[in-house]
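Only a single protein chain was left out; the remaining protein chains are all shown in position.
Right, chain A next:
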Amino acid sequence: MELADRAVGFLLSFISLSIFIYYTFWVIILPFVDDDHFVHKYFLPQEYAILIPVSAGVALLCFLCIFIGFVMLKSKKKKA
């Protein structure tokens, strides 16, 4: 149990660090690299840098709202 928690924690930190490094490269450093440089092959076009986070945020918000709604329904049923 303890080992599993530790592994999950390590995985979470690893994922967040890799996302942060990749996104920093994508948004901050890539505009200063020449357009025909080979690094551009590994990154999506610039407009996806807005599109993906916004869609992920909207999906997260929807999930949160659905979850809260389910919890409220459940608690109301328990009371009745």
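As a convention for this text, a contact is a pair of C-beta atoms (placed from the backbone, for glycine too) under 8 Å apart; a residue touches a chain by one contact, two chains touch by 3 or more; residues count from 1.
Note that in this section contacts and distances are computed from a predicted model.
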(message) Missing chain, UniProt name, options "Dolichol-phosphate mannosyltransferase subunit 3", "DNA-directed RNA polymerase", "Trafficking protein particle complex subunit" or "Eukaryotic translation initiation factor 3 subunit I": which is it?
(response) "Dolichol-phosphate mannosyltransferase subunit 3"
(request) Pick out the residues on chain A that sit against the missing chain. (result) 2, 5-6, 8-17, 19-20, 23-24, 27-28, 31, 46, 49-50, 53-54, 57
